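Only one structure is covered here, and it is reproduced in the block below.
Only one protein chain is missing; all other protein chains are in place.
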Amino acid sequence: MASQAHVETLALREQFDTEAQQKDASTLGMWIFLITEIMFFGGMFLAYTVYRGAFPMVFAVASSSLALILGAVNTVVLLCSSFTMVLAVRAAQLGQQRAIILFLILTLLLGGVFLGVKAYEWKDKFEEHHIPGPTFHLEGVATDQQGHAQLFFSLYFAMTGLHALHMVIGVGILTFLIFQTRKGRYTADYMTPVDVAGLYWHFVDIIWIFLFPLLYLIDRHMK
Amino acid sequence: MSAHIDSVKTYALVFAGLIFLTVATTYVATVDLGPFSVVVALGIAVCKMLLVALFFMHIRHSTKLTKLVVLGGLLWLGILLTLTMSDILTRGALGVPGR
Amino acid sequence: MGTLRLFPEQASTFAPEVDHLLYFLLTVAVFFTLVIFGAIFYFAVRYRRRSDQELPHVVHGGMALEIVWSVIPFGLTMVMFTWGASIFFRESRPPDDALNIYVVGKQWMWKIQHMEGQREINELHIPLGRAIKLTLTSEDVIHSFFVPAFRTKQDAVPGRYSTSWFQPTKAGKYHLFCAEYCGNRHSGMIGWIYVMEPQDYQAWLTGESPTGSLADNGAKLFQDLACVNCHKADGTGRCPSLVGLFGKTVQLSGGGSVKADEAYIRESILQPAAKVVAGYQPIMPTFQGLVTEEGVLQLVEYVKSLGPKPAAETSPAEGITGSTPGKR
Partner (left out) sequence: MITAAVQEREHYLNASYGIKSWLLTKDHKRIGLLYLATITLFFFLGGAFATLIRIELLTPQGGLVSSETYNKLFTMHGVAMVFFFLIPSIPASLGNFFLPMMIGARDLAFPRINLLSWYLLVIGGLFSLFAMLAGGVDTGWTFYTPYSTTYSNTWVIATALGIFVAGFSSILTGLNFIVTVHTMRAPGMTWFRLPLFVWANYATALIQVLGTPVLAVTIVLLFCERVFHIGIFDPVLGGDPVLFQHLFWFYSHPAVYIMVLPAMGVVSELISTFSRKPIFGYRIVACSSLAIAVLGFLVWGHHLFVSTQSVYAGMVFSFLSYFVAIPSAIKVFNWTATLYKGSISYATPMLYAFGFIGLFTIGGLTGLFVACLGIDVHVTDTYFVVAHFHYIMVGGTIMAYMGGLHYWWPKMTGRMYPEAWAKLSALVIFLGFNLTFFPQFILGYLGMPRRYHVYPEEFQILHVLSTAGASVLAVGYAIPMMYFIWSLRYGKLAPANPWGATGLEWQTASPPPAHNFEETPVVTHEAYDYSTVIGEVIEVG
């Protein structure tokens, strides 16, 4: 086809020849972005593995000090949000504008709940002196092991913090999508942004699916 | 456009499965299975990941390329963990400090 | 400016070994460099473009060639690997009768303690012909103990012990460098290794006025830090006896066991609760911050001296042949 710039639309940007090509590119782009995320969190998982292997007892005690119920509830909340997200994507595939908006808003709310619970947990940690730093102290751990316990909490905050940051970004994306949908940007033929945002949201969910057992569950029985 | 539109029922079933696994893993954590606690907890997490990835992220309808990308990502994470742990776990194996 | 030399002095048993390996690698490298440079040069001249319009015949790839030039280099690299690894493996395993010397790196000096209690800074005197084992650690950042004439190098990492060993083969004075970047005066963290004839070394040992052997200093610390109040030689009370501990396998509470080596003893002093001996309560206080790395080394040496006793008691200088056990 001729290279003369055709009229650029959202569904077909200048550099692409066909809409299918553009969709393939966006989807592949998102998946590649997600594997960079795997590697990014991978560094944290590695640090966790190393230190848990080095100080299993202390990690057991520290892990048991987390609020199991809150963690489990938050997992459920996040799974619910994934469910509503997938329904939003489905609505987009079918071109049901109002359903998209409804499910996106639900997802957004659930994401908000998750962040709220997380903030509440962090606040608790703050009051209990479980924040890494000079005032750090964890009951049930010998004085010379406090450093190791602090390592657990350093990882806890780094991992949940980064996860929460991803959630915040996700919330931003959802908000953007809601406004765009209201403007009628997405149709059954062009819903790539919703689709791709869905991938992102589910990915963040998967990260939590691993953080939950690693931080809250493993070794709890050893307490 | 999208070739595959899954039914709400499929999604609901997957969702129910995910909730069930969450409850199960939380419960099992309080039971002492010795070293198997870790295995069970991570096993369940992997199952949940598969459910989300295959159904919610539509990997089961995806192109080979997408599947390859995902497997590649996991493989690379595996490389990072395995080769680093190959050092950490064999430290001092010669019975000489630092060797 | 000094004179130009191409190879460093060979002053340890490893030096000729490493150099031989180097000669092998050099031969391979020079060979391939010549082949590549030669081929490029020859082809460039022989097949230079003579007319703007000429079009060479396409030479289609040759699988046989590809295989040949992958397999031959691969074979060569495997020789390199095996040879290099075998030297490395020996460099990693000090002989049992090696003379122990303790090294603590600190910004920006090397603090060295001998078994007899002599201490040196940025200097190390050792007897010729005797295997020397260094146990290294650092008080702050990572340093690296590098003696080019011995072809050995080992990082000294804070928070852990590492080991290096060599057997000098030539008396003389050799450079000691810190090879891991460690801050401002990294290039000033240098010193000298003095390899001495055994009798000279003996004279040097006696010439220095040691403040008691390393183990004795450890024993004194053991008193001063009140370890002795708990750890009685007969093992009475709530604490394990440390007699005969070194080298033993210790059963830990909560399952598992650990070999009582230098690193374990160090950890027992600084983080006693990390590994608790089976049948005891974790009541031992931590001595982190109360005792320096050098002090810990003295304590370690003291605990080592509590046994198991070496078969024969020899003074280090007599073990020149490197066969008599000399550990005290």
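As written, the chains take the letters A, B and C, and residue 1 is the first residue of each chain.
Just so we're on the same page, a contact is a pair of C-beta atoms (placed from the backbone, for glycine too) under 8 Å apart; a residue touches a chain by one contact, two chains touch by 3 or more.
Small disclaimer: the values here were computed from a predicted structure and weren't measured.
Contacts of the undrawn chain with the visible chains, over the full complex, involve A, B, C. Touch with the chain omitted from the figure is made, among C:Glu91, C:Glu116 or C:Glu301, by C:Glu91. The chain omitted from view is touched by exactly one of A:Gln21, A:Thr143 or A:Thr187, namely A:Gln21.
Residue A:Glu37 is the one among A:Glu37, A:Asp195 or A:Asp219 that touches the chain missing from this view. What chain A contributes to its contact with the hidden chain is residues 1-5, 14-17, 21, 24-25, 28-29, 32-33, 35-44, 46-47, 50-51, 54-55, 132-133, 147-148, 150-151, 154-155, 157-158, 162.
Although one chain is not shown, part of chain C still touches it, namely residues 1-8, 17-18, 21-22, 25, 28-29, 32-33, 36-37, 39-40, 43-44, 47-51, 53-59, 61-62, 65-66, 69-70, 73-74, 77-78, 80-81, 83-89, 91-92, 107, 140-142, 144, 146, 148-149, 151-155, 157-160, 162, 175, 177-188, 190, 271, 288. Listed for chain B, the residues touching the missing chain in the whole complex are 65, 72-73, 76, 79-80, 83-84, 86-94, 98-99.
The rule is simple: only the chains that are shown with their structure count from here on.
As a whole-number value, the distance joining the C-alpha centres of chain A and chain C reads 46 Å. With centres taken as mean Cα positions, chain C sits 41 Å from chain B. The distance from the centre of chain A to the centre of chain B, with each centre set as the mean of the Cα atoms, comes to 15 Å.
In chain A, no residue touches two or more other chains.
Chain contacts: chain B has no residue touching two or more partner chains.
Across the complex, chain B is touched by residues 92-94, 135-136, 154, 157, 160-163, 259, 261-263 of chain C.
Listed in rising order, the residues of chain A touching chain C in the complex are 55, 57, 141-145, 148. Within the complex formed with chain B, the residues of chain A that make contact are 23, 27-28, 31-32, 34-35, 38-39, 42-43, 45-46, 49-50, 53-54, 68, 72, 75-76, 79-80, 82-83, 85-87, 90, 93-94, 188-191, 195, 198-199, 202-203, 205-206, 209-210, 212-214, 216-222.
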